[in-house]
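We show some of the complex, not the whole, and keep each chain where it was.
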Amino acid sequence: MIEQKQLEASIAKAAADVRANNPLAGSITNTVTIDFVANAQLAVGGSAAMVYLPDEGETLVAAGGAVYLNMGTLFPIYEETIPRTAAAAQAAGKPWVLDPVGIGIGSLRTKLLSELKQHKPAIVRGNASEIIALAGLWGLEGTADDLSRARGVDTADTVEAARAAAIALARYTEGAVVISGESDLVTDGHSVVISHGGSALMGKVTGFGCSQGGVLAVYATQTDPFTAAVAAVNHYNLAGVAAAAAADAPASFKVAFIDELFRATPEAVAGNSIEIQEA
Amino acid sequence: MIEQKQLEASIAKAAADVRANNPLAGSITNTVTIDFVANAQLAVGGSAAMVYLPDEGETLVAAGGAVYLNMGTLFPIYEETIPRTAAAAQAAGKPWVLDPVGIGIGSLRTKLLSELKQHKPAIVRGNASEIIALAGLWGLEGTADDLSRARGVDTADTVEAARAAAIALARYTEGAVVISGESDLVTDGHSVVISHGGSALMGKVTGFGCSQGGVLAVYATQTDPFTAAVAAVNHYNLAGVAAAAAADAPASFKVAFIDELFRATPEAVAGNSIEIQEA
């Protein structure tokens, strides 16, 4: 089980390195929240680029330090783009982040998510139902019947109910898994970190999950997947609390949130309230 | 002709039910305003999910209480996705909302809009030129020459000029039709409701029409099409007035508007200034 002081020091260093190095993390992501993903990546200190075509995905892998694959709004060309980009990242030894949003909707999404198992994402991020569904689809925990438990993009499960699924996924990928919820859970299969903060208003605006995926990829360019995951989740929880202090309705909250992502210091990101548990 | 007190009571109940039930209304909508559509749906109390592929559209119909088809930025795959999704909604007896934005631009849009006639949308929403053009295309009122009267996404006609077209459309679909304008017109082919409010700044920001389509679908999950239509239009007019009191330029107005969608009480939505007329 990881030691808290050491984790905090690693997070502070990662956050400072992101600011110093302005790392590029390309994305293939949905059209609903694509602007939020890019602006969140920029606000924390990274750089963003989004593409749809197969060879462009491969180019982004080569140009950046990590890549983010979000399974929202699929286009037909994704049948080629998603596997080729994930394979390129794996071949290059670069971390990639998977957001299995919408898992259970449509045949292409299921096909792609099944294929992605072999390419082992460094970080998987989803809500509780999505994490349970992915672990079931990959045959790691639960059953393939869990595929349809999400309702659209919403969760029907608590974070705690998805804990075993997250641990199983992390042990398979040898990376990190994030479950978003009231408090968020991050695990590398050995330790579990519960990160507190955020705001209920995050559920009243689209894209907090998707954009966190992009920020996870930015952090993954600078440190190991588990440290990157806790850093990004802390950064979101911290900014969520600060934004909720400034705004009490969704659209002004979103503006305040991105501003607070930008304002957060590495020390404040590292010092966000967490608990460390045995997996 | 509907009685005002009864309509107001139905609207208040619908607005309260949306808040209580957080209903999902999926969308196939354009990439320009897709984020605004989702955030407006969330702000009024609903849930949002957007897709592009044919079987995903069908899945959204099954998962939600209504679906929204917006004809902006068409992709080639829409040749399959749009008719299959509308047919699935019709087969399932679930309401679907049509926004014929861009009617007259390109051959695929004309082909799709022609095919959609048979699937009878529960609610049609457009500006005056779009409503006139659709009634002409469907052979219900006016002529097919009206197809090209819109200029891009802007209207060249007044709401009153499109009144007969709206009534003809509503009588054909046995649903409701909304014409957006300075004051908005809603009709079920028997009664006409004129809803007042809003702000001229709504014309200086993209997406007030598109996002209203998504909110119409959210309301249509909880009540009949005509009540849903007046409720959504009232909700927009109310929030527009409140936002204009808080902001005098487009981007801050948009933020304030979404905040006010979120803040509006069911009673205030029901009490927005309307006139009821014979169709």
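Per-chain residue numbering starts at 1, and chain names A and B are given in the order in which the chains are listed.
FYI, contacts are C-beta pairs under 8 Å (C-beta built on N, C-alpha and C of every residue); 3 or more make two chains touch, one makes a residue touch a chain.
Nothing here was measured: the structure is a model prediction, and the numbers come from that model.
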Entire complex copy count, 2 subunits given: 3
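FYI, only the chains that are shown with their structure count from here on.
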Separation of subunit A from subunit B, taking each centre as the mean of its C-alpha atoms, in whole Å: 34
Contact footprint of subunit B on subunit A as seen in their complex: 30-33, 35-36, 72-76, 102, 105-109, 151-154, 203-207, 249-252, 254-255
Residue ranges of subunit B touching subunit A (in the complex, touch as defined): 24, 26, 31, 34-35, 38-39, 42-43, 47-53, 55-56, 59-60, 63-64, 75, 77, 254-260, 262-263
